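What you see is part of a larger complex, with each chain still in position.
Labels run A and B following the written order; every chain starts at residue 1.
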Amino acid sequence: MKNLPVFYRRPMYLFALFFFLLLVPCRIFAQSFVPELNPPSQKSQRIITSASKKPILGNMQLRHEMAGLLGEKVGPDDSGDVYHAGGLSGYYTGPKKLFPGKGKLQDFYKFLPVIRWYDPDYYFNTEAFHPGSAVTGEYENEQCIICHTLENPGLVTQWRQSKHAATSEGREIVGCDRCHGKNHEKLIMPSYVVCGECHEKQLKGHRDGGRGSHAHAYHLELIDQGCQMEKPAEETAACLACHAIAENRCDGCHTRHRFSAAEARKPTSCGVCHSGPEQYEYEMYMQSFHGMIYQGEGQTWDWSRPLNAKNYTVPTCAYCHMPEGNHNVRSMSTVYTYMGTSLVDRGTYRYKEARDAWIVLCKDCHSPRFARDHLEAMDEAVKLSFVKYREAMAIVIALYKANLIDPMPSDLAPDSRGHNIFSLLPGKGEMRKYNVSNIERLTYEMLVDITGAIYKAKAHNAYYSPIYGYWEWAQDRWLVQIKDEAGKLKRFAEIEETLGIKYTAPPFWKHGEYTDMLLGVKRKEWGK
Amino acid sequence: MKNLPVFYRRPMYLFALFFFLLLVPCRIFAQSFVPELNPPSQKSQRIITSASKKPILGNMQLRHEMAGLLGEKVGPDDSGDVYHAGGLSGYYTGPKKLFPGKGKLQDFYKFLPVIRWYDPDYYFNTEAFHPGSAVTGEYENEQCIICHTLENPGLVTQWRQSKHAATSEGREIVGCDRCHGKNHEKLIMPSYVVCGECHEKQLKGHRDGGRGSHAHAYHLELIDQGCQMEKPAEETAACLACHAIAENRCDGCHTRHRFSAAEARKPTSCGVCHSGPEQYEYEMYMQSFHGMIYQGEGQTWDWSRPLNAKNYTVPTCAYCHMPEGNHNVRSMSTVYTYMGTSLVDRGTYRYKEARDAWIVLCKDCHSPRFARDHLEAMDEAVKLSFVKYREAMAIVIALYKANLIDPMPSDLAPDSRGHNIFSLLPGKGEMRKYNVSNIERLTYEMLVDITGAIYKAKAHNAYYSPIYGYWEWAQDRWLVQIKDEAGKLKRFAEIEETLGIKYTAPPFWKHGEYTDMLLGVKRKEWGK
């Protein structure tokens, strides 16, 4: 580890301190050179409209060659022309409109306007961003309904199906104006704040979640840490949809305009976000005995009833993680491990209370011993899964120390913080997934997508997933790939040494039409 | 691009012209050497029966070695013997029976007999191919039912559930004889022609679709372009099932013998074909809020009702793409982009009408601004996704020009047209997926399976798919692999140059037991 700069031998908090100290001069310096990135002042903070259409010139030669082959003209990618065979003769023009970032890192990224639907209190309901409306005047619910039955029949139908529209149980109608306001030019797009005015208990549960809960999915993971800093806004819109709706709105689970508890009790409600390679809890559940029985019979169950063993034959996501409707999803959990990427034995005495709570839950249908045996099998599988990751890391770090990674960090475009460091080493704060050496990416995947999934698969009783995951014995497969790659790197190095060839990584790791758009690159250039 | 033959610098239509001019002498020449490939004359066009059983001798040595290890005999793969461990001691005998091709390219491929069910007007209902029947005589519906209730109870049960069997609404019964005819020896296998006799409006919608619609899925993409020319008939049977049923028959969506509109309205009806790596629209929809709500509740909806916002809580495939039962699926679309593999900005003024039609549809449940923001996010994501593809292509084309691809086209078995050209360059007309260099295949996948999917995922509101696709941040992952592979190819080249080694690609790229069966290879040999 001696090859590492001294700084990286310090713990993470020093890194964080350093990072923020660095921001100030960096920002000032950057602003002086790149005026369009000056942060909008609080007063004049407005929507940014992209005016310039000049092409980004990365490899224009390719475009002209391709245009010749295709009989096409080289042209901007927003022209409406169809650029055949991979769009090779088009050039990038960028988003028509961008919204500024938010919070202390606001100058380091932008958003597509779609953000206003997912963070409405900041990007919709404030004067700076409010989109206004062509319709003027103030309206009450009955009047809203008249127009919107014609304009948005589905929306009104859904609301009519909701408890908000029902008066039969003596409740007051919760109409359009209650949540959106009456002034059509200044309509409100409701966040949890509005819902919480009536649903206090649920809101409290939601907000109490802490780290790892829905209530922090947007700020902690996107706004304050700035994952989206690495990427152009065009790519992070879909990340934001899940992360921001989970934190800011209630209709991520109780979709508008029915706002149904029955809907939110179903696994499908969770599956919109909890699926896909990094977090396939939905697929794991669906593959378990529990999930298969749910799939076979769930449509016959009365989902309006509370989630307990008398009403349901098998547990669902919410049955276990939101017992008795507790909206604090962290209440049924053990310890936060960054999506299963940190190692911990959840069976130790320290977590006895959490473990016992799970046993009690399983005991609805299973003997405590059955539950305990299965949870201990999970503990052991988790421990072993990290042994494999350590074997991989020992190989990769040895390569790194021997300067054999291809490319080495210094041969790469800088990361989102403007640094060129080895992305797998702790201390960096962010494991890099893009534009890194193949072996770093393999190792990243082995931890985040595969090792993390073993814990989750065991926890959700997906039989094949801990073994196979996304592929047959996926951990072993990745370990073979990592060893194979390491072997090739060593062979190249020995051969080149024998021949006196000094290998330099190809320049495409530093620059390229897309790579030049990664935000770290731009920032580095500002600082030159 | 100077290294390319002059021909490839010309636009595609010249290529097409050249290609068809080439066919004539090629065909004559080929026929003179390969008599069994002479096209059956129109009069005597008959089913071809494979008589020869002599082994194709590709690498018989391997078989004998393996047979020794296993204590097995070397034998034909149609013997009924079990050949263990990968069938290493068996040899290929080919299909028992083959049907000739069809149309102008008919001599360049054959079909398994299963084609008669998917292109019945040509391969079933004509004299040349009609399979006849052991049962003689003429029958009317009531008589058919008597026998077939015993022979095919499910089939009759299904028909009884159909509207064709119901007279209650004053309709005439549509019985077996109405579609299949009365003469049991000359039974008809009905195509859309028969259905269209009553269902004129639906048929017209179907046939009006134009390029990219169901009505062209078989002829345009398989018969007239000849994708199946690349492969033995054994492999293309499953391609044909979807492509041909979509064009030729109505029971691809309204399955026999219920022919149910309700069934065809469900996403499951579309999912049979619109799933899997190249076209996973079904999976994308299912992962969206729309699809999850459909999964959670769809079974309680009354699917006999027309698809509109009053009857359904969320949209389905047909709700959006076949509004009011319009069977022209291209009516709700923008511009044809070869499954998303060509770049276009669908948000430009040129496509205003199409965009507005979508906004109107979304407006059933969403504000127009909400819809527009999401569609613009799609436009921007698409534009950016092609930036990454261009970065990859710039690297790969530079390698190609430097003669560093391994293998280079000239080291490969020829493609289906008998050429040895670089499969990724426009002008070829067909991007090659089989028996190409690893870097070409990676780049092909990056465009067709990954970049194309970003457009579709955004269009279907699948949150994780535009980010992850089939793997986490799939586009970035493939870009890393392409760069890594390019780096290795450069290292090899520099080392070999230093050593004076002249690298030649291994012969297994030109020949192999399977590679020798690719139709392009055979054709090249005929022309020798």
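By our rule, contacts are C-beta pairs under 8 Å (C-beta built on N, C-alpha and C of every residue); 3 or more make two chains touch, one makes a residue touch a chain.
The model shown is predicted, which means the values in this text are computed figures rather than measured ones.
J.: If you can see 2 copies, how many does the complete assembly in this structure contain?
T.: 3
Note that in this section only the chains that are shown with their structure count from here on.
J.: Let me have the rounded angstrom distance from the C-alpha centre of chain A over to the C-alpha centre of chain B, please.
T.: 34
J.: In their complex, what parts of chain B are in touch with chain A?
T.: Per the stated touch rule, the residues are 1, 4, 8-13, 287-289, 292-293, 295-297, 299-300, 308-310, 312-313, 335-338, 341-345, 347-351, 363-367, 369-370, 373-374, 376-377, 379-381, 383-384, 386-391, 393-395, 397, 425-427, 431, 447, 451, 457-458, 463-468, 471-473, 476-477, 479-481, 483-484, 486-488, 490-491, 494-495, 498-499.
J.: List the residues on chain A that touch chain B in their complex, please.
T.: The contact residues of chain A facing chain B are 58-59, 62-63, 65-66, 68-71, 77-88, 90, 92-97, 112-114, 116-117, 131, 151-155, 157-158, 161, 232-235, 237-239, 241-242, 255, 258, 263, 266, 268-269, 271-273, 275-278, 299, 406-407, 433-438, 441, 445, 448-449, 470, 488, 492, 495-496, 499, 501, 503, 505-506, 508-509, 512-515, 517.
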